[in-house]
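For reference, the structure is listed below as structure tokens.
Of the protein chains in this complex, all but one are displayed in their positions.
Right, subunit A next:
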Amino acid sequence: MEAFNNLMFGFGIALEPMNIAYVFGGVFAGTIIGMLPGLGPISALALMIPVTFAMEPSSGLILMAGVYYGAIFGGSSSSILLNAPGVAGTVATSFDGYPMAKQGMAGKALAIAAYASFIGGTISIVFLMMVAPLLSRVAVAFGPTEYFALMVLGLTAVVSLSDKSLVKGLIAAVVGVMISIIGIDLQTGTVRFAFGTTHLLDGIDFLVVALGIFALAEVFYILLRGGGGKEQPRNAIGSLKLTRKEAGEIAGPIGRSSVLGFFTGVLPGAGATIGSFLGYSMEKRIAKDGDTFGKGNIKGVAAPEAANNAACTGSFVPLLTLGVPGSGTTAVLLGALLVMGITPGPAMLADRPDVFWGVIASMYIGNIMLLVLNLPLIPYIAKILEMPRPLLLSLILIFCMVGVYGMSFSVIDLLFLLGFGLLGLGMRLFGFPAAPLILALILGDIMEESMRRALQISGGDWMVFIDKPISMWLLIIASLSLILPVVKPLLQKLRARG
């Protein structure tokens, strides 16, 4: 009941005309920022700090939060249409979204992404509202050992992401971990694999690799097969409507991934990207038709989209209840709040309930706006596919290059983009899956750091990973998910014989 009263109080703030305008402006700007690869929510929010400074803090946060979740919402479009993730959190969406678009079902893929984002966003706001203060305990309970175990569990998804050959999937994953090692090692300050240049000191940005290995490699692959000159068949968008059966099929994945995504988002450092990968691989393992994942399965679009939006909301838990940013984007939000004179943290709920409840209420409104805004736009956005192939391919190229250059203003990164495009092409030609590489690249960093940190604290004692209950259970689940796929067929065989 108390939560209800608080929420009504929040709606009182969020429904002020100016704040409605801010929500709308935020989610609209966010959608567009999300669609453009490279232009992510971090830089957009940093640019907005001077604008929000003079605002009422609740309005400022409502606007900036809108840009953030709007970007995650909008990021799926370029993943689906161009195989070029708009923001890091939507990489997994392209695994099935892009094949759907190629099969003439772009409209449906975009519609599913919009529904899943909306539901994932809304479910997670309910969680945020009901249990945020409790959940801050969850965030705090995760130390280095627990993070290590979680990352190990995440990495077991390599098995389900390498569709044909497990060996090739593992090789790709190892390459991903190797790329994640490049740069200054936080644990010792040692520079690793930078070959004496300052450009590699911070490693290679995840989006450079993702855009190269997915979008650019796809362009090269089409060119190589001589598809560059052909006219794209007309009416490539297809219907937006879902059948009752399809809606039933995606309901489960959306529900599960929303919960999983939210909890991933609550953990500082994990966030939307890891959440969407976990949601995707979980559904692939659960699904009876798991082998069609990666070939245009609607569940493969629904799961990561629900998860990444839920994770985005989840990342507000450590920010608002602990005053600790869990990601680059929330770090900028924290900075903006400080400049506006608000110190997020344990005392904020009591001192400034208007900011806390106002932004939560505004998220409900923002998510509805996003759905209403995005659905009618789908046919127009998807029109991009009706462009002649040569134009479309050049557009993807320009998109990727501008996106990468816009992140770092570094020409060297463009060369890396090209290099990863060629690597991605080679991987496709020789049947190496790209997803395990990306997954390992995302997880490798945190996994290594957490492991060494945990061992440093324990004085080199490896038993810490088993002594702590959370990490023990995570490691048990990880082992099971590796053993079960091997044991299951054996058991079935035995049963068939007996």
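Here is the rule we go by: contacts are C-beta pairs under 8 Å (C-beta built on N, C-alpha and C of every residue); 3 or more make two chains touch, one makes a residue touch a chain; residues count from 1.
The working rule: contacts and distances are computed from a predicted model.
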item: Chain excluded from display, named as in UniProt, from "Tripartite tricarboxylate transporter substrate binding protein", "glutamate synthase (NADPH)", "RsbT co-antagonist protein RsbRA" or "Cation:proton antiporter"; value: "Tripartite tricarboxylate transporter substrate binding protein"
item: Candidate in contact with the missing chain, chosen from A:251, A:338 or A:429; value: A:338
item: Residue touching the undisplayed chain, where the options are A:3, A:46, A:368 or A:472; value: A:46
item: Options A:25, A:328 or A:353, residue touching the unrepresented chain; value: A:328
item: Contact partner of the left-out chain, one of A:8, A:134 or A:186; value: A:186
item: Residues of subunit A (touch criterion as defined above) contacting the omitted chain; value: 42-43, 45-46, 49-50, 53, 139-145, 184, 186-189, 191, 198-199, 201-202, 268-269, 318, 322-325, 328, 331-332, 334-335, 338-341, 343-347, 350, 408-409, 449, 453, 456-457, 459
